[in-house]
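I'd like to ask some things about the structure below.
Shown here: the complex without one of its protein chains, the others still in place.
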Amino acid sequence: MISPPLAGERSTIVSHPILELRHISKSFGMTAAMADVSIAILPGQVHAIVGENGAGKSTLIKILTGVHQPDEGEMLVDGKQMQIRSTEDAQKHGIAAIFQEPMVFPDLDVAENIFISHHNLGLVMNWATQYQHANEIIARLGITLDPRRLANGLTLAEQQTVEIARALSLNVRALIMDEPTASLSAHEVDRLVQIVEALKMRGVAVIYISHRLEEIFRIADTVTVMRDGKHISTKPISQVTQQGMVRDMVGRSINHFSMKVAANAHGEKILSVRNLTRDGVFSDVSFDLHIGEVLCFAGLIGSRRTDVGLALFGVEPATSGYIEVARQPVTIDSPQSALKYLIAYVSEDRRKFGLALNMPIFANISLPSLKKLLRLFGLIDRKAEIAMAESHRERLSIRTPNVTIDVGKLSGGNQQKVMLAKWLETEPRILIFDEPTRGIDIGAKTEVHNIIRELAIRGVAIIVISSDLPEVLMLADRVLVMREGRQMGIFDISEATQENIMALATGQTAAMSQ
Amino acid sequence: MSKFLRSWESLLILILGITTAVNISLAPEFLTLQNQVNLFQLSIEKIIIATIMTLIIINGEIDLSVASIMGLSACTFGTIIDVGMPASLAILLCLGLGIMLGAINAFWITIIGIPSLVVTLASLIGYRGFARVLLEDRGITGFPDWFIALGRDGLIGSLPLSFFAFALLVATLSIVLHRTGFGREVFTIGNSAEVAHYSGLRVARVKSILFILSGGISAMAGLFYAARLASVRGDAAFGFELDIITMVLLGGVSIFGGKGSMLGVVLSILIVLNLRNGMALMNITGHIQTAVIGILLIASVLIPNMLERLRSVST
Amino acid sequence: MNVLLRNFHPQTLRVITLAVVLLLVIVFFVSQIDNYFSPRTLNRIASSAAVILPIAIGQAIVVMTRNIDLSVGSLVGITAYVTGDILAYAPFGPFLTLFIALSIGALCGAFNGVLVAYGRVPSIIVTLGTLALFRTFLVEYSEARTITTDSLPKWVVELPQTTLFSVGVLEVRVMVIVALVAALIFSLALWKLRAARKFYAVGSNPDAAIMAGINSERVVFTAFVLSGMLAGLAGLIFLARFGNITVVAGLGFELKSIAAVVVGGVNIFGGSGTILGVVLGTLLVDTIDNSLIRWAIVSEFWREALLGILIMTAVAVDTFMARSYVQLRKLVA
Partner (left out) sequence: QKGGTANLVLLPKFLGILPFDQARRGAEEAHKELQNKGSLDYIGPTPENSVAGQIEMLTTATTQKKNVVMLSNNAGDQIAAAAEAAQAAGTKVVTWDSPIPSGKGETVFVAQVDFGSIGVVMADMAHSIMGGSGDFAILSATPDAANQNAWIAAMKETLKGDKYKNLKLVDTVYGDDQAEKSYNAALALVDKHKNMKLIMAPTSVGIVAASKALQDEKLCDKIKVSGLGVPAEMVSYTMNGCAPEFALWSFVDLGYLTYYTSYALATSAIKGNIGDEVNAGRMGKFKIEADPGRKNTKRILMGPFTVYNKKNVEAAAK
């Protein structure tokens, strides 16, 4: 069932593609998500697909796995024309996917989450062996996760690893990964890369989508670029440069990637946290935050950075400790009280906590700042509301025909932008970003980084929780490293390096990390 | 709001048109003024509660106890009159009681955190039980004439007070729901209570307000019921909750919350009332009436779904 | 203690809480009602619960998939009546009869299931509709006749008093055993059968189920068929127990079954719940109901009010215990 890939086993000679799309088109109402796309996927290769947010990458995946049916075109599996009607169908053909938005079953434990959709495990459950198998897979992924734990309460990153485990355990011929590393940190990404390598050896075809271009260069054999639903280019990785790839993605050259700028001049102390503790979750977190400063929280997944954010926002209040905002001691026990002190928190999980997916874009953006729009008798000023949304749409280049469509219909990255807009609109004094650039393309990422810096310059105090170390190093004025609910240390940016942050985050001593 | 909703309402208008046309051509008495008044009058309490139920279901909750609150408030009114207190005082006490009963529901739902379906299922049984405790096997009549007149006689033309209460509720609640910040909160919470909480909305407060309103409005409906029938009994308004919920759901309000419109519910109310009235005028028995409305309820969701699927397959 | 806490599934705790609450209720009534704790009373409560139990199990399965079945009452009515009618013409033996009853129920359940799973109509809308539809069918079909015990084969009439075996003075009746066997089968299946675990998965996160390659349509359909089948079983028990069947048979059972299910700790939003919990929930509601009518100092008219209060209290106690447990566990972890 779950045979670990054998290192050294060579892939058989590649002859014909496992999967082939020919002239596939798909539109949702007015939006053409995919227009006449043809690609072929070869066994034993990693085929990367890149493109801006809304380029149609996820749509492509959903068509390959039968979640959506194409409007036009045909699909070939092993050279034979096939219709894939559902994910179940796809699995029967040996195709499995890790979707962009992790989807776990909160009431089932981790092991069941991994094995629930297996068709060939026999009629009767054997719980003990199931746990054992789950443990094996989890171990291969290099993470610690109790297979008996209910999926309810897993962090996004943990959910993502569960999904990866599920797909890996299926023993597939073609594995599709839609931004699998979006919420993983460097450590876990390394393991994933190793696993992908091993899969390649066994002749599995891997389709890999990511906005982290350095990852693409690490593992891809072939790169396909999509733009506006169209297929732009497919090239072997050896013929691709980062510049060229980006040009293909956006249709023009960009040179202004995020670059480290000099640290901001700090103003007054605005937030002071001492010995903040939530029993059993994290303890003794202490730091100061100044006006105009960007403080980054680094750590491995599950290091409880998010929980500190939640405590500061009052969603899961701390059980002890001391918080001072603008030199006044405060108690923060609900999001309302946090907002009262002008603290805002941008969640890492946009689908669960960030956005009301079945409501229009404008309603999502205006939600926490609705008060600004209220007129006589509490009536909402619709015009002002639309205008508010439009201005954000322009600034963040949210790709959508108009702001009245439901957020759920946007691509993942564009949803992320809507969520950012929603919190920027509250004009907070202290803004906590939890994985702010999760799943957004490099163009937009630069934009978000610029916005964060701009906010800082304008006097907002900012906390960024991020698993993306380059991002941390670029944004931060100071870096706070956490590990297993403990604050391991605070670096000034001048001392911080990838190495010393990782050393603290993984619990190695500084000496060992040389 | 969304395209789908617009098409849902146009579907309802179509159904309403057909029903009315059939009624006019097959039931000669349908268009008489008296019949049109009766059509509303006979179900006035249900449609009054349907307005607030719309908000509650859009909020992602449900209140099964409305009919029991109606019954209990009507019986309380009867008891108070029976011991010789003035009716005006009784009215106030009953409205207060309704608000209290709603607040009890709200307490269990928002503070203790038990799903509203469970809470109001228990209070459906419990509140009805207290109506029984009050009146046992008695029926109470002998309400003051002005009170009875209020329920029965036309206030303007032949339209009684209760009709205006309904119209007023439709108008205000529809503005509240679709135009105000509170309404936006109702929708958002219905969509995702977690997102609402993370956005700083006071989820518990919004829910409590709705359940308390629901209690108050149900009590008012109970009083209208007592006035219209000039008598109360322990089984007053028994089983009304299902009819009310049916009307709201047929109006296109999603049982999962977050979606729906007052316009849709008003249209669906008109459809159900017309349909029932038309069938009654054609001497169709209660069972068939209920079944026809059941079929309509299913078909109104099923047919658009099927068409949607056909469309996506054919293109 | 720590190890114990960590290895407890939250559902295990629910079941234990329920059992404790049930015990408390029984102890309370023992102190209030003379001769309460007797084989006789036990027998009566058990026989009464045996009618509701199968429906509650079916309801639980449907609720686990994040749906609801409001048509079970009408289904019980149809099966009881139609099976009775068939027996009047052709006095079949127990197994054939059981087969007929289950088939009738399953057929109606399949009707619901097709509409919900493949027609994509929310279950509350479908079953609110079929609640009326099935009852209307019965009224039309019956032509106001009553099924009477005289027209039924002897084994049906005697079924309620047929004892399988006795433990001392405690007689264990066939109908109770049938209901318990059904509970046992489903309990085992939900725990052990891989396919049955999909009920939980679909209810826990329907979108994820689709994405993970679970045929959730088939799963939901199956849940409704099973619910129908179990309602059919309840219909047969109803027929045997009451003998006289009119068109009102099973009226209001939908609320009873939902009450048993929610008291039994099945999450009304799907994804979790155990059959053992449902058995205890059914017993709890039925015990309260059947004890209140035996409690001399409580007037007839107070019963419903107390029932409502007690159900609420039971659920609240359960919620509190579960919550404090989760907190405890977090501390320990």
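First chain written, first letter: the chains are A, B and C, and each begins at residue 1.
In this text, contacts are C-beta pairs under 8 Å (C-beta built on N, C-alpha and C of every residue); 3 or more make two chains touch, one makes a residue touch a chain.
Keep in mind that what you see is a predicted model, and the values were worked out from it rather than measured.
S.K.: Just to confirm, in the complete assembly, which displayed chains does the hidden chain contact?
M.R.: B, C
S.K.: Can you work out which residue in C:T130, C:T246, C:N267 or C:T319 touches the chain that's missing from view?
M.R.: Hidden-chain contact among the options goes to C:T246.
S.K.: Which one, B:S158, B:S231 or B:N305, makes contact with the chain that was left out?
M.R.: Only one of B:S158, B:S231 or B:N305 touches the chain omitted from view, namely B:S231.
S.K.: For subunit B, which residues reach the chain that was dropped from this view?
M.R.: 29, 32, 34-35, 38, 42, 132, 136-137, 139, 141, 148, 152, 228-240, 242-243, 276-277, 280-281, 283-287, 290
S.K.: Footprint of the hidden chain on subunit C, which residues?
M.R.: 33, 35, 40-41, 44, 48, 51, 132, 135, 138-139, 142-146, 148-150, 160-161, 238, 241-249, 251-252, 289-290, 293-294, 296, 300-301
Operating definition for what follows: only the chains that are shown with their structure count from here on.
S.K.: Would you kindly say which chain has the C-alpha centre located farthest from the C-alpha centre of subunit C?
M.R.: The chain lying farthest from subunit C is A.
S.K.: For subunit A versus subunit C, what separation do you get between their C-alpha means, in angstrom?
M.R.: 44
S.K.: Among the residues of subunit A, which are close enough to touch at least two other chains?
M.R.: Expected reply: no residues.
S.K.: Across the complex, what residues on subunit A touch subunit C?
M.R.: The touching residues are 67, 86-88, 90-91, 96-97, 99, 103-108, 112, 116-118, 121-125, 148, 150, 166, 279-281.
S.K.: Taking the touch rule as given, give the residues of subunit C at its contact with subunit A in the complex, in rising order.
M.R.: Going by the criterion above, the answer is residues 7, 10, 191-195, 197-198, 200-201, 203-205, 207-215, 267, 271-272, 330-333.
S.K.: In their shared complex, at which residues does subunit B touch subunit A?
M.R.: 1-2, 175, 179-182, 184-185, 187-188, 191-192, 194-202, 258-259, 312-313, 315
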